[in-house]
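First the structure, then my questions, so here it is.
What follows is part of the complex, with its chains left where they were.
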Amino acid sequence: MEEARRPNQLFRNLNAKFAAIPMVLTALVVFVGGTIWTIVYSFTDSRLLPRENFVGLAQYERLWSSSKWLISIQNLFIYGVCLLIFSLVIGFILAALLDQKIRFENTFRTIFLYPFALSFIVTGLVWQWILNPQFGIEGVVRSWGWTSFSFDPLYNADIVIYGILIAAVWQSTGLIMCLMLAGLRGIDEDIWKAARVDGIPMWKTYLFIVIPMMRPVFITTLVIIASGIVRVYDLVVAQTGGGPGIASEVPAKYVYDAMFLSQNLGQGFAGSTMMLLSVLIVLIPWAYLEFGGKKRG
Amino acid sequence: MPSVVVRDVSLNFGSVEVLKSLNLEVGRGEFLVLLGPSGCGKSTLLNCIAGLLDVSQGQIFINERNVTWDEPKDRGIGMVFQSYALYPQMTVEGNLSFGLKNARLPKDEIATRIARAAEILQIEPLLKRKPLALSGGQRQRVAIGRALVRDVDVFLFDEPLSNLDAKLRSELRVEIKRLHQKLENTMIYVTHDQIEAMTLADRIAVMRGGIIQQLDTPQAIYSRPVNRFVAGFIGSPGMNFIEGEVVGGAAPAFDAGGIKVPLDRYEFGDGGARGGKAVFGVRPEHVALGDAAAAMPCQYDVEVEIVEPMGSDTLVWGKFAGQNLSFRVETERAVSVGDRVRIGFDPGRASLFDADGGERI
Amino acid sequence: MAELTLNYAQGDAATRADALAGPAGPKPRRALSRRNIFIYGTLIVVSMYYLLPLYVMIVTSLKGMPEIRMGNIFSPPVEITFEPWVKAWAQACTGLNCEGLSRGFWNSVRITVPSVVLSIAIASINGYALANWRFKGADIFFTILIFGAFIPYQVMLYPIVILLREMGLYGGLYGLILVHSIFGMPILTLLFRNYFTSLPEELFKAARVDGAGFWGIYFKIMLPMSLPIFVVAIILQVTGIWNDFLFGVVYTRPDYYPMTVQLNNIVNSVQGVKEYNVNMAATLLTGLVPLVVYFVSGKLFVRGIAAGAVKG
Amino acid sequence: TDLEVTHWWTSGGEAAAVAEFAKAFDATGHKWIDGAIAGSGGTARPIMISRITGGDPMGATQFNHGRQAEELVEAGLMRDLTDIAEANNWKEVVHPASLLDSCTLDGKIYCVPVNIHSQQWLWLSHKAFEDAGVPVPTNWDEFVAAAPKLEEAGKIPLAMGQQPWQTSLAFQVLVVALAGQDAYNKIYGDKDAEVAASPELAKVFEAADQARSMAAKSNVQDWNQATNMVITGQAGGQIMGDWAQGEFQVAGQVAGEDYSCLPGLGVNEVIQTGGDAFYFPVLADEEKSAAQADLAALMLSPEVQVAFNLKKGSLPVRGDVDLDAANDCMKKGLDILAKGNIIQSPDQLMSADSLTRVNDLFVEFFNNTSITAEDAQKRFVDIVASAD
């Protein structure tokens, strides 16, 4: 029997490798390259244009002594935690309600989902208006005679971030609900039957059986929400512009302002780097669990 | 004193009528198997009994109580599913106890019941594990355990063994049989595997298209199927069907392309020996070969086309009146493709069906 | 239920008749059961929260300015006027241009269509390559890509300016299309990868035995089977790209400014009093395209999500 | 030749003013392609900078003159306008001369100043004070004193938009007006921390404290909405730049009758000479370069200056133009200008970076009543000490 030569490994699946070039380039050049570039220049005192004048950690020192940045971080934290909880809880409850074989399911689903089709600019604008104390809810309620009524989240520095949250929840829960609904539909019918035979009340079945079974859905959802949280910018700009004062600043806005408004790229890059770092801190354990775990299993 | 009564139950999914005015009585302590091809409504019927589906018409009684409108948990039933339907994030113990805790049973009562079920099913070492860490057979045992701890009179099984491989299936089959002998409660068991049906059942209900075709003991169904569908469904390897004509009269006979089979030993049904197109069915294991064939009332020569050794015995395929005919021989007997062999069978053990409706003649 | 108890032992016709009188047929369900009230009640209340802004937008866009100044935002228009719509579409001014949104509409189309096509093409091929042709290092690139989904756009603004400049694509339509493709890639690739992973692997194997190559399998086998996930991808991308403001304004020149830039200009150039009615009309007009896409394909969206996002 | 010009002038008065440029430019046979980006400099500037650094520059672009474009110039991205300036004798005509200085780097001129914007104005609504039954104040202290009466009458004493830049503007105005010109120059120009810590400045912070309580109920976003409150008499006054004038004009109000203006808050009558300037990125296309030169020259021509600044409500950068049409307030400004009571704008004195920090502090202070005036001053001193 003749022997066959082993073909060059590099040229196996050549088409697949060829097709993956855009992805590889994007990953390497844009995401990795851009990240590294950002990190490197965060150690410089670049102003309007990047320049290689390294100043060590000065930008970071300044970053962490800036109350605007600290408020941004705090806001992001509040916003992130609340949005995560609200959109998951509301999204799940809505999905669970829609999953009860109800009538008009399509109508309700469309109602919950349509805000997702609108841009943040639009969302911000509409909610800014509804929450406007003069014209909006506060004004209307007062015109009914309840003159001491006060609901002005966008104009009250203490709660402005929650005002932004109202719009964010409005915009994002639709998608979450869809994801959850899809997840619920993927649950084995027999589990429900088993739980009914066991006489387990509906809410307990959801809480103790169904939700733990939807782990993959929750992970996907979490990735989607979390990526949106870190990037939140437009909504804040459209609703409050960071105000009142700096009460609703968020890191993405800080970075943007630093780079383009105060023309201090180095400072902006330092902020970016901190944001990327926090993303990594969240993502690496997840990636480890997802990918590392599978190989062993 | 029947344990489960299904009276005139119909069920529609929209415009599709899945169960058609179905009646069924299951005696106390009886093991009833619902057998039928996929989509015939077996699971639907079981779900109706369990209360997981609302019937469109009719009533259901369990232990002489009308439970038609009762919740599943109040019907005194336990159910085991094909896909096990274990709660994946709870340990085996959690799976067993979850329903009991919800019923607010005292702690020690729960513990006793779990201990008993675990002992019966021999899953004590698994109690602390999660379902994912169990093999298929173990999972199904836990699923049975979950029904067991409920301490109910009626057990419902929906194809509990279909997801297991052949070997495990036959092992667990025996275990279920033992369990039934020990517990002596009523069991209704859905399957589409006729071996399971035959070995487990006290009585079998063969279903097709939402209608029970025949409800009888395994032996009766095996030897006197009421129609061609039941005959073909029961028995493995399946019954041979030879198409031809019944020639009525004083000495009725079956004529298949010129070959005549005398039917004087055949017990005709109520209709008697009408003439007309018919199908003659004979089981492979009732066709004898060689010496045994000589003892049979009818004998013919056939040429061997395929030989299928199955270990314990061998299935041989030949042509009879131009139609496929299989018969079973012991493995020891050497039969090879191309041989001409003499076969014989007893029409008294065969079945005759109407060619059109498929009813037994 | 005690009175309904049967006693077959007696075999008594009267008891049997009694039994027959018991519950039969489907369990009666009141339309206004507590469960239904709870479910529909909750849904309707929540729907109001979701519909309120839309209602406000529509109502306001149909009012005249005097009415807005006086009345409350929730009251329906006394006198319906379509003038704000006309103004938003064709007359509203930004600087010297008084063409309203119409100026940006076709630009948006010109940007959205090729961007959606290109980004989905790339992402679906990526997903397919990742799901079926695992090559060395594929997981690493994929992880990086997912990481990329978290990078705030603002952070990447500058590096991409440099990148586009070096490629000579800055300022044109192609550069913008490229940027949209890049930023759409992470989530889309994730969706497609999961979807293709959920298709039976044997199908892919069968096609390979049948001698189909990388592209053959993609075009002839995988593509025809991926309608649901394509719908999801199209919806996500149309929404995202149509609504984009930042990239549109940063990476192109005014000839290509999309509708959202006009929207921003209309909304943000305040001339005396804010013309809320025009703003709302402009907002609705801008959102119309994605909204229509949603209403048309909402059902497929859930199906596609179920197939692409949830598994894997 | 088509020339694209980007700017962020989109409000009513501003747009009308831009139209004057466009009209004049089109009349020369070229074509003005308008690249307006609404919002404010904050929205528009990143876009402009990206375009210039991205290698796809526009024909001309607005910046606040000062140090905002410094690095672009250093990087050689901006066109040297010295030849045009010499041909048109800008050195002579531009008044005050400091305006051209901020366009100059290493002896070369890179931008065209088009107007002088002074921020140091307090705009007062006559109607509001009439309604409250107090005379229209003539300086800041009277204004503060009248505030309670205004409130009683259901008016907001001080209108203030929520956008951060308005707050910081008000603060700068307070510094100049209340602490005086010298202190201002020392702090912003010399970054003198001692002055920043001085009692004069403490007064400023106290005034700011008062301002924030007077503006507490003002909850509009945009500056012109705030102006609108003054126009309609809902608010007593507003600290805003002279561009507010354009809004009063559009609303058909007459200075001195319907509203009055107090330069330097009526305390220190100074105005700053910051303003807008146009920069011309380096273009490869010869024809466009020629068009750029035409536009640059045209922007400083007397007729265009008059037409533009009348619409815009700002002061012309030429001392030699005739402004008969100017109204009461504008004339006040011209007077001060003539007297030489001028200061440079913070943009010209401080880097954008340091300025942002200063402004951020003001904004934070203004919106967070838990920060006392002393705290704020302490932090102000720190920033000034490290500023550049």
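Here the chain labels run A, B, C and D in written order, and each chain numbers its own residues starting at 1.
Basically, contacts are C-beta pairs under 8 Å (C-beta built on N, C-alpha and C of every residue); 3 or more make two chains touch, one makes a residue touch a chain.
Everything quoted here is computed from the prediction, not taken from an experiment.
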item	value
Overall stoichiometry - one representative per chain kind is placed in view	A x1, B x2, C x1, D x1
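Definition applied: only the chains that are shown with their structure count from here on.
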item	value
Reference subunit A; chain at largest CA-centroid distance	B
Chains most often in contact, by C-beta pairs	A-C
Gap in Å, rounded to a whole number, between the CA centres of subunit D and subunit A	38
Between subunit A and subunit C, centroid-to-centroid distance (C-alpha), Å	15
Geometric centre distance via CA averages, subunit B-subunit A, whole Å	55
Of all residues in subunit C, the ones touching two or more other chains	157-158, 162, 264, 267
Subunit B: positions in contact with at least two other chains	none
Pairwise touch network: line, ring, star, complete, or other	other
Interchain contacts, given as pairs of chains that touch	A-B, A-C, A-D, B-C, C-D
Residues on subunit A engaged by subunit D in the complex (per definition of touch)	47-49, 66-68, 128, 132-134, 152, 155, 157, 240-247, 256-264, 267
Of subunit B, residues touching subunit A in the complex	47, 50-52, 71-74, 77-79, 81-90, 98-99, 102-103, 146-147, 150
Interface residues, subunit D side, partner subunit C - complex	4, 6-7, 9-12, 15, 18-19, 22, 32-39, 43, 46-47, 50-51, 53-56, 58, 222, 224-225, 228, 247, 250-251
